[in-house]
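Let me give you the structure first, and then I'll get to my questions.
Left out: one protein chain. Kept in place: all the others.
Letters A and B mark the chains in the order given here, with residues in each chain numbered from 1 onward.
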Amino acid sequence: MNRKKRSFNFILGTVLLALTLIPALIGLVWTPYDPESMDVANKLAHVSIRHIYGCDNFGRDVFSRIMSGSGITLLIAIGTVACGSIIGTIIGAFTGYFGGMVDTAIMRINDVALAFPSILLALVIISLMGSGKYQVMFALGIAFIPSYARIVRGEYKRIKNLDYVKSAKLAGAGDLRIMFVHILPNTKAVLLSSVMIGFNNAILAEAGLSFLGIGVQPPDASLGRMLSEAQAYLFTNPGYAMFPGITIVMIILGFSLLSKEIG
Amino acid sequence: MKYVAKKVIGAIITLLVVSLLVFLAFAIIPGDPALSRLGTNATESALAAMRERMGLNKPIPVRYLLWLAGIFKGDLGTSYAYEMPVTALIADKMPITITLMIYSLILMLIISVPLGVYASYKEKTAIDRAIQIINQIIMALPPFFSGILITLVFGVGLKFFVPGGFVSIGVNPVRFFKFMFFPALAIALPKSAMILNLLYTSLNGEKKKDYVRTAYSRGNTSNAVFFGHMLKNASMPAITFIGMALADIVAGSIIIEQVFGIPGLGRILLTSIQNRDYPVVLAVIMLIALMVVVTNLAVDVIYKIVDPRIE
Partner (left out) sequence: MEKLLHVEDLNIEFHDHLIPETVVYDFDLDMEPGEIVGLVGESGSGKSMSALAIAGLLSRHDMKKRGTITFNGRDILNCPRNQLRDLQGDEICIIFQEPLTSLDPVKKIGWQVEEALRIHTKLTPAERKAKALKALEDVELNDVERVYDSYPHELSGGMRQRVMIAAATIGNPMLLIADEPTTALDVTVQGQIVKLLKKINKEKNTAILFISHDLSLVSRLCDRVMVMKSGYVVESGSIKDIFENPKEEYTKKLIASIPSYDPEAGKEAEDDVILDVKDVCVSFDKKINGKNTNVKVLKNVSLKINKGEVIGLVGESGCGKSTLAKAIVGLQPIDSGSIEQHEKYPQMVFQDPYGSLNPSKKIGFILEEPLKNLTDVTEEERHKKAKEMICLVGLSEEYLERYPAELSGGQRQRVCIAQALMLGPKLLIADEPVSALDVTIQAEVLKLMQKLHEELGLSILFISHDLRVVGKMCDRVLVMKDGVIVEQGIKSDIYDDPKHEYTVSLLESAGLLKKN
């Protein structure tokens, strides 16, 4: 592969993520304005020095809201991926390694779940549990389990037939030791790249749910929710929709460039 | 033929499993629909009567079987909120959503396949790099944001269509299709980028295969190797992915209907979720599952036609 192009991807990805994630991290403790305080005088104010991204229909500072909103979005994404990948890995490891009837049954259900768009699965779960940031995290986490389970299962099914696993068996390693000491480290490459992709999907799914009004609930800010509120003001203040949208694009582009580097 | 029969049976089992899981999920959630219908002041006898009318007094397995039998008779239950048959409620919404899906599928293929093939054909040239860069950015667009951008550019800026100005096909078919082009594009754009990328990667992977070398050794032109040998081999992963993309198109259409103000299945699904109108939610989910399963079935059959190695 071309060295120069690789490092270009890497630098661009890092810059994009730095530009979005650092404000999000700062936003957890400090924002220029209170993201929830309304100010009628500044209603739909355009870009200015005081409000660098302008203000929304309640006069709230868009930049501050993006800072705190992307923080919430990222937290949900981390929770979702952690839940999906850990439970998915455990299910995939056991079913892939042992095979048999249980494997067939679980994978049948898994196929059904996979045929469903994850956002729809999340919709069902949310309609059962109500909306809110923890519900979104839980719903997406469950919706993401099948894809990880399938990937990890495929890896286990492939690796368990390799000679080094047989060799570990002869060396007296038990099933659990083989599964988690011998095989797991070798799924790292596949798992890592699917975690990166999963992270992007989680951000998209959360933003989608919040955009539909059933994700993160006010007063919490969320990039998706901001976009859906901004939609009504496309004529008067297009910037209000552009900034949160561009922030999402930057995060996703950054992650996918970096995951190309790792994968 | 045996292969197709096996896949059809598999699809039916899948649908049954979905119906069971979804029905169970909605049947066991806490809360009494009769109570929420009549309010907390309702008498116990009124509640019991209401439960009987809503069919809630029977045990869950019986309710499931009745519901399932109803589906086969074309009866999807009665909406709590609108007090009318679910079938009537969604009958005119379905064609709109299906049009949107097929429209975006066609757009997706028209955009992605020629560009993916072209970029791989011109690998390592300036035009290839340009396509890659634009593609990367489009791939990162969430569908609702691409919808907003399209509204902003084509609706607000260029005035090609009136944002929110949905016209039903019965009123004016020409304006209907003209309007639907833009939401379909909003769904298709990010998906096209992904398929383009996949087709491009798999074509470039094929270039390194042994049979390509063999084809060259027989005196084939580069074009003959590319179009005669590689394209069919490279299309197989792309077909699988198009199958997966169809599920995403379904999800995308729910969101995009919201952006463009289209009164389709997505809209009614969302309102029903907010109203806790479970019969409608159940029906819409089953419909979406049906669409996903049928398209996946079609993908499996196409795959079998393209790849002789499938048993």
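One rule holds in what follows: a residue touches a chain if its C-beta (ideal position, glycine included) is under 8 Å from a C-beta of that chain, and two chains touch if they have at least 3 such contacts.
Keep in mind the model is a prediction, meaning the values are calculated, not measured.
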| item | value |
| --- | --- |
| Where the missing chain makes contact, among the chains that are shown | A, B |
| Identified contact with the non-displayed chain, of B:N57, B:N204, B:N233 or B:N275 | B:N233 |
| Among B:K73, B:K159 or B:R309, residue touching the chain not depicted | B:R309 |
| Contact partner of the left-out chain, one of A:L12, A:A173 or A:I246 | A:A173 |
| Contact set of subunit A toward the excluded chain (per top definition) | 162-164, 166-174, 177, 182, 185-186, 188 |
| Hidden partner interface residues of subunit B, rising order | 2, 209-211, 213-222, 224, 229, 232-233, 306-309, 311 |
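Operating definition for what follows: only the chains that are shown with their structure count from here on.
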| item | value |
| --- | --- |
| Complex contacts: residues of subunit A adjacent to subunit B | 108-109, 111-112, 115-120, 123-124, 126-128, 200, 204, 207-208, 211-214, 224, 227-228, 230-231, 234-235, 238, 241, 245, 248-250, 252-253, 256-257 |
| Residues of subunit B touching subunit A in the complex | 13-14, 17-18, 21-22, 25-26, 29, 136-137, 139-145, 148-149, 151-152, 156, 163, 247-248, 250-251, 254-255, 258-259, 269-270, 273-274, 276, 281, 285, 288-289, 292-293, 296 |
